[in-house]
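The complex is shown incomplete by one protein chain, all other protein chains being positioned as in the whole.
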Amino acid sequence: MGNSPSLFWSTLRRDLILAFRHKGDMINPLVFFLIAISMIPLGIGAETALLMRIAPGIIWVMALLATLLSLDNLFRSDFDDGSLEQLLIAPYPLFFSVLAKVLVHWLATGLPLTLLAPLLGVMLSLPANAFVALCCSLLIGTAAMSLIGAVGAALTVGLRKGGLLISLIVMPLYVPILIFGANGVQAAAVGQDYTMQLAVLGAGLALALVLAPLAAAGALRVSVNG
Amino acid sequence: MWNIILSQLSALVELRDFACERDERILFSSLNAIFYAGQVVQILGANGSGKTTLLRVLAGVSPDYQGEILWQGQALATCAWEYTNASLYLGHLPGIKKSLTPLENLRWYAAIQGGVGDEVLLQALAEVKLAGYEDTLCYQLSAGQLRRVALARLVFSTAKLWILDEPFTALDKAGAMLLEARLAGHAAAGGLVLVTSHQDINVPDLLQLNLQDFALAHAKLHTAGYQETSAHG
Partner (left out) sequence: MNWQWFHRLGSPRWFYEKTEAWLPWLSLVTLILLLVGGIWGLGFAPTDARQGNSYRIIYIHVPASFLALAGYYIMAISGAIGLIWKMKLPFMVMKAAAPIGAALTFVALITGAIWGKPTWGTWWVWDARITSMLILFFLYLGVIALQQAFQNRDTADKASAILALVGTVNIPIIYKSVDWWFTLHQPATIKFIGKSTIHPSMLYPLFVMLIGFYCFYTLVLLLHTRVEILRRESRTQWVNDLAAGNKLTVSKEGGK
């Protein structure tokens, strides 16, 4: 009866439909990303050499913040309308249901952020040879951030005001991703090899893929019961 | 004599020395009960007596209980998979996404249950008198209609055990009668219904279990209990 692959695909499909019906939730983090990056030259001056130097770090930090802002929605509506409890008691491993939801979150947030990043790279005079590294590192990094962020979202879903708390508990966990992601782009900007940084990011993603849904599933059981 | 033997064979859910506490307060304890196939059992009790808690525990949402739950004579731990497959839970919240249509909502539930075709779902919507609404977004439906979408799950459910928390909420008279007929039909087909409701349920042979009968037995936290319970856990 409990047909294993079907609930994964069904949840994936349902959440994709929902993501497209709530386009605002998808677009807002992108707009935030764009506006926040535009603030940087206004704040510190538009000197090309300076912008060129800080562009990798700034783009990465802003992508991180945009991801954080979108996390609160991950389980919130399911919690509010009761479908989260149904997901919990379904005869199906919660690990995969969580994975489906995180995948949709990444498709709706991480992937568009990655696609928008080159444009912002141009605005911040990112050197031409860093664009591939920027996209690759963000592609892997945002996926890892969605996974780790899911744990924070699951922990705080039972709280009315989870938004700020998620950022508080998740941001320190993002440190390794930020370090390797931003450094990969920096290395590429000065013409160095950046495969090592990408490999470490990939390893981080693999680890998060195995552990984060597990922790998020446990956290959801605690939150729904609270 | 035969009746007793037969009914014993079809004991579905048994609670042994069952107790729940919430926020350091014992809601009920020493609850021993056997529920048989073919029964509709209304769980009674004042607000805060633990009706919802009991149903959430039985549904598997909450693991906070003491005592034993047996499913068809077996401890729950040994047959958790069969149990979740054989039970259906409808909580306070209908579990319906408002930005999806009723049909899209039911498709997701059909996937939980494992492969039910669209024609069955459409028929289920027709049964709860929502024919013609299958492509309307649930935003535009009333509270009662939302409840009917959730109740449409009962039509195509293959679960033996139905755990329904206040399913009559927001339903109109016709809807309530429809639901009552469905509950009676499920019991007649050898199923078991555990239901809470603030209104009278008009079902033949309705059984009632009042949680308040088990409330005051041990009102205070008993200290000695700690070592015993942790030894079990």
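All chains are identified by letter, namely A and B, in their written order; residue positions are counted from 1 within each chain.
Throughout what follows, contacts are C-beta pairs under 8 Å (C-beta built on N, C-alpha and C of every residue); 3 or more make two chains touch, one makes a residue touch a chain.
Keep in mind that this is a model prediction, so the values were computed, not measured.
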Residue of A:V132, A:L168 or A:A199 in touch with the missing chain, whole complex considered: A:L168
Residue ranges of chain A at the interface with the undisplayed chain: 148, 151, 155-156, 158-159, 165, 168-169, 171-173, 175-176, 179-180, 183, 200, 204, 211, 215, 218-219, 222-223, 225-226
Hidden partner chain, residues of chain B it touches: 23-24, 64, 220-223, 226-227, 230-231, 233
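By our rule, only the chains that are shown with their structure count from here on.
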Whole-Å gap between the CA centroids of chain A and chain B: 37
Sites on chain B touched by chain A in the complex: 56, 59-64, 81, 84-85, 87, 89, 91-100, 104, 107-115, 158
Chain B contact footprint on chain A (complex, rising order): 1-3, 6-7, 9-11, 14, 17-18, 21-22, 77, 80-83, 85-86, 88-92, 221, 224-225
